[in-house]
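This view holds just a subset of the chains, kept in their places.
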Amino acid sequence: MDQNTNALTSERYQRGWKKLREIDGEAGEKVIASLADIAPDFARYVIEFPFGDIYSRPQLDLKSREIAVVAALTALGNATPQLKVHIQAALNVGCTREEVIEVIMQMAVYAGFPAALNGLFAAKEVFAALDTAD
Amino acid sequence: MDQNTNALTSERYQRGWKKLREIDGEAGEKVIASLADIAPDFARYVIEFPFGDIYSRPQLDLKSREIAVVAALTALGNATPQLKVHIQAALNVGCTREEVIEVIMQMAVYAGFPAALNGLFAAKEVFAALDTAD
């Protein structure tokens, strides 16, 4: 890659890294760190595309974005670790616990009661960890 | 059922019916009508539980609720007719077209580009129908 490319990669990367820290906090940093020895390029893509490109777009506020993610991951039901990261992220960007619970409960209508139950239990763990940390 | 039961069913049903009309509009009424000859009891449950119980809860605003549903149905990718109803519903309760597009685009990160593409094409159809109706 030429110097311009490095400059730009760096710009998208830096914007993404800042956004990832703003949204996911320490949990997001841990995900990135855990990729270092298995797929470092993928760590870079996670920072650049979801965070540098998508979350950095001004067309939708971060609170709405996290409501969308918590809903989708609850409905899909096959990515519990990521759901927990985003339940925490939703709180980080301004959702109340009550609002997070409400989004998850609503998924009973669209993805069934088991999906909603497992989402609620994930939230219970995240909230408990927060209360213990206090 | 005794008289009290009828009274209450009626109350949840009426609250749900009003909420369904507020959110889904004519598209929601058509879904209910289409169930009349195959599963009328299910039509009643649709009105009572999702709309009478869940959407009537004050803990989350309707705009956030529709962002959650558009996200989830885009991610699941196997319920296009319902996704279209809720893209329209999102507009009905105050989302802009740009916000709806943004929620769907973000699903590329959580459910893949094909899911997001199919969601965008669903939105394109809904918006085109609205523009034609104008």
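Per-chain residue numbering starts at 1, and chain names A and B are given in the order in which the chains are listed.
Everything below uses one rule, namely that contacts are C-beta pairs under 8 Å (C-beta built on N, C-alpha and C of every residue); 3 or more make two chains touch, one makes a residue touch a chain.
These numbers were taken from a predicted model, which means no experiment stands behind them.
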item: Given 2 visible subunits, total identical subunits the whole complex contains; value: 6
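Going forward, only the chains that are shown with their structure count from here on.
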item: Between chain A and its twin chain B, rotation from the CA superposition, multiple of 5 degrees; value: 180
item: CA centroid of chain A to CA centroid of chain B, Å; value: 25
item: Chain A - residues contacting chain B, complex; value: 49-50, 54, 57, 59-60, 64-65, 67-76, 79, 82, 98-99, 101-103, 105-111
